[in-house]
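Before anything else, here's the structure in question.
The complex appears here without one of its protein chains, the remainder shown in place.
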Amino acid sequence: MNRDEYKQGLDVHTPVFIDGHSVEIPVLKILNHDGTVFPGAELPEINQELAVKIYQSFVFHRVLDERMVASQRQGRLSFYLTALGEEATTIGGTAGLKPQDMIMAQYREQGALIFRGFSLENFMNQMFSNEKDLGKGRQMPIHYGSNDLNYMTVSSPLATQIPQASGYAYGQKLQGLDAVTLCYFGEGAASEGDFHAGLNMAAVHNAPVIFFCRNNGYAISTPSDEQFRGNGIASRGVGYGIKTIRVDGNDVLAVLKATQVARDYAVKEHKPVLIEGMTYRLGAHSTSDDPTGYRTREEEDKWQKNDPVLRMKKWMEANNWWDDSQENELKEQYKEKILAAVKVAEKIDKPPVEDLITDVYDIPTPQLTRQLNELKEHIKKYPYAYPFTAGRIK
Amino acid sequence: MNRDEYKQGLDVHTPVFIDGHSVEIPVLKILNHDGTVFPGAELPEINQELAVKIYQSFVFHRVLDERMVASQRQGRLSFYLTALGEEATTIGGTAGLKPQDMIMAQYREQGALIFRGFSLENFMNQMFSNEKDLGKGRQMPIHYGSNDLNYMTVSSPLATQIPQASGYAYGQKLQGLDAVTLCYFGEGAASEGDFHAGLNMAAVHNAPVIFFCRNNGYAISTPSDEQFRGNGIASRGVGYGIKTIRVDGNDVLAVLKATQVARDYAVKEHKPVLIEGMTYRLGAHSTSDDPTGYRTREEEDKWQKNDPVLRMKKWMEANNWWDDSQENELKEQYKEKILAAVKVAEKIDKPPVEDLITDVYDIPTPQLTRQLNELKEHIKKYPYAYPFTAGRIK
Amino acid sequence: MAQMNLLQAINNALDIAMSENDRTLCFGEDVGHFGGVFRATSGLQEKHGKARCFNTPLVEQGIIGFANGLAAQGSVPIAEIQFADYIFPAFDQIVNETAKFRYRSGNQFNVGNLTIRTPYGGGIAGGLYHSQSPEAYFAHTPGLKVVVPRNPYQAKGLLLAAIRDKNPVIFFEPKRLYRASVGEVPEEDYQLPLGKAEVVKEGKDITLLAWGAQMEIIEKAADLAEKSGISCEVIDLRSILPWDVDTVSASVIKTGRLLINQEAPLTNGFASEIAATIQDECFLHLESPIERVCGMDTPYPLALEKEYVADHLKVFEAIKRSVNF
Partner (left out) sequence: MAQMNLLQAINNALDIAMSENDRTLCFGEDVGHFGGVFRATSGLQEKHGKARCFNTPLVEQGIIGFANGLAAQGSVPIAEIQFADYIFPAFDQIVNETAKFRYRSGNQFNVGNLTIRTPYGGGIAGGLYHSQSPEAYFAHTPGLKVVVPRNPYQAKGLLLAAIRDKNPVIFFEPKRLYRASVGEVPEEDYQLPLGKAEVVKEGKDITLLAWGAQMEIIEKAADLAEKSGISCEVIDLRSILPWDVDTVSASVIKTGRLLINQEAPLTNGFASEIAATIQDECFLHLESPIERVCGMDTPYPLALEKEYVADHLKVFEAIKRSVNF
């Protein structure tokens, strides 16, 4: 916005304050809780095939989350993190993209990878940090990444991916690609300085990036009313001069629609869009967390009734695209596959000792090579102390 | 804002985006260019005494800036920075406070110190970094600070004072003081992550801080339309849920009014306020800068006509509170005093060598004491190389 | 005396500090009602109120900025950074602001009341973002004090000293010992001195020096060495900044050998500073090169954590190398 333009606000001669109430933020809703489409609603581009793909992704996601939490409880896995209740934001959002679009996620977006077809083996190898992990066993479980699927490797420091997404998208634009970057983050992460940096830079440099805030009400134990006092995250988009839309994040068709429209706009206008998906983190923050200490059962129950998967299912059934027997069969199938995959992955070797020093630089420095050689000599002296690697050192 | 509250936005079933146009930001104006008060305008609390004090501060400010730039040109001073054209934001803002209110400034707010009565000697000793400088000659010219006057020492890294101001104000509130913190910053500095952090934290923790953005159109060479795309800085206040007001920053009565009202609100409600003062940096960024390379003469001329000092003068004259002869006499007087003060300050010794290590900690560490002793021995060997201190080492 | 783990000792110190001075505050991400993700601030909000113990928004630069402001105002902020790996967004507030606040104002203002607490270090299968030991990043910053306790007793005494010290202190808590390290801790108030190392065990052939969680590593290595007939003097540095050159020098002058064990990567870690200083201070007394046994020069790994870490076996080998030089 040009300086002269915004200066042409109304003149007043007594103090008039503006505040959160000065901006009305509509919420896009397409699917009603009973699975019917709201009268007058504009459906997203969707056909039976896409609908089934989305729904199957939901089913897989739920089974995966459930099985992995169980594995963690059994002590087979060190850590896991479910996305229970907010699957529509990630699966619906990804369904609104093209495969060449880059996704830069926070960590609770396994739905995006599921939709894009990340293999079960890839999931497992990452979580069991074995030598087949694409990330070479270097990050905690759930820090997935896939170059093939244009899904940037997740990094734990929150919000760092937000300005990165702006830069990534700017690069896509300069190359003239038909591609955008979609950047996921939580309403908690949106408090970081990097959020401010990323949104402002995208606005100023006209980067085709879709910022997608999963506003799920909590950042670990911190409820969103101790996180900010504005009207959600959407109200901030206004301040950056970014086109902004709030959607019911548990309405997968609304999420899909918003993302499709946002993508269109971002590609054509080379400008960013902010989507705020209103949802709820139904589960614990992670397997290290227990939410009973900081929120009520009633609150959880309320949101339990607002299940995005169930809502879509009703719509699918009304369309005769889905039924219970299909669902049960699929669930069983996924469950078995996942159990089998866990068993395979947990037996695969840890990465070789050489992987300690690779990828720090493109080529290990002399110092690193020396440190590795010293380590190998050491391991040979004490093989019993380093059972994962001792047997494989030449 | 509570989560349930903001969720009750309008439901829509086709995508509706909000953007910069969704929020109308009125501009508070009290004094017209001809020095008359706008019909219906609510005057701030002001009497002749305060008006004269404000106006005299303006005059002093202009003479000081003019003389110090000249001193810099003559090579007597290493660096200076004027506030030409935006004096109403700092003098008017400070006039709206009480003496016990803390001011945390950026660097272009000498007007605040002038209004609060920082002595000419203190200004000079800082700029000439001599041993009488309250800051002990450690910072570049214009980095003033005064504990007595509740003016926090200026620090060059931009925006760092913003979250600090939130914390300072929170402390004032906890102590139950009748005091607020006023935090000045430029529209450029508002791009920093610390701006986001500071405003959000003040909102969440209900800190009585007045954020005062001097939107003067430039950050060194960068015009504000390459700095952000929102509707100025005020539009961001909405996103934080902070009461926000935009004022004509060249209308000292509007600035005074806004600050008085903001202070009242902040003290009573224990909540932050954001004021955006729309103004223009008429001079160069600093004596190291030359703006002819990045902006037009026409633009400068336009703003030259919007002089805050002249506007107030017309009002003062209409009230019979001021006339030209008073002004000329005062200017001459200030000029002489300043010239004399420069001559005194530049002859005062540099700080003693001991001040190299004081104030790093409350008490110098053994390492620092040793480093100082070694340095003194060294200086004794080569006194000619360290003329400022050699003569004074015992 | 009571049996406490390291978390309880810290919680107890915080409680004492908040009880004695109602201007003392504890805050950070999830620090309030929940008591912090490690529960170090458990119960403090209930006891001292929401105004003095609270959750902050998720913004480390804001937490420290806010804390700097509070400290300048005369309050006594104790800010928690949830993991030391996440202290970097606050780096500017710490290095450019906290550390230089008193100096740049000519002592007109200061943030000496500030304490920053943060869990650091590996050994918890945390990978590269839940395992870092960033003390060296701060050790190059005059104006800060940096402290690392090794057990519950040390933690309580050093933390109380840090909170009351008139300089800003970063207090790194060895998170792998939070529950693992248990010991006798006086229930009453006490302080341990900042800037002073502690000789934990006397010996004559070599000085072993570490801090925080690595203390148990060098103690274990010392035991191994003793079995081979090597007598080790074991020192806990405790304070990284300012550090106790005299105690370390005196020991090295006696033993003629120094080994420093550090969890962080080798290059430009704090062990480098110690080695550089001691080779100067004790040049004529050193019988072998100063050994640094450190993390490798890579990010902290996950699957290969065991191989990566500067464990007691690597220390033991280095002891033999030094003694047999």
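In order of appearance the chains are A, B and C, and numbering begins at 1 in each one.
What we mean here is this: contacts are C-beta pairs under 8 Å (C-beta built on N, C-alpha and C of every residue); 3 or more make two chains touch, one makes a residue touch a chain.
As the structure is a computational prediction, the values presented were derived from the model and not from experiment.
Among C:24, C:154, C:167 or C:298, only C:298 touches the chain that is left out of the view. Although one chain is not drawn, the whole complex shows that of C:32, C:126 or C:143 it is C:143 that touches it. The residue from A:22, A:56 or A:155 that touches the chain not shown here is A:155. Listed here are the chain C residues that touch the chain not shown: 61, 85, 88-89, 91-92, 95-96, 99-100, 103-104, 128-129, 136-137, 139-140, 142-143, 241, 264-265, 267-277, 279-280, 283, 286, 288-292, 297-299, 325. Residues of chain A that touch the chain left out of view are 102, 104, 133-136, 138-139, 143, 145-147, 152-153, 155, 157, 160, 162-172, 174-175, 181, 193-194, 196-198, 200-201, 204-205, 358-362, 365-368.
Although one chain is not displayed, its contacts with chain B can still be listed: residues 78-79, 129-130, 133, 136-140, 143, 155-158, 188-189, 191-194, 219-222, 226-228, 288-289, 293-294, 350-351, 353, 355-357, 360, 365, 367-368, 371-372, 375, 378-379, 381-382, 385-386, 388-389.
Throughout what follows, only the chains that are shown with their structure count from here on.
Using the average of C-alpha coordinates as each chain's centre, B ends up farthest from chain A. Chain geometry summary: the mean Cα position of chain A and that of chain B are 42 Å apart. Those residues of chain C in touch with two or more other chains are numbered 54, 57, 59, 61-62, 89. In chain A, the residues touching two or more other chains are 191-194, 226-228.
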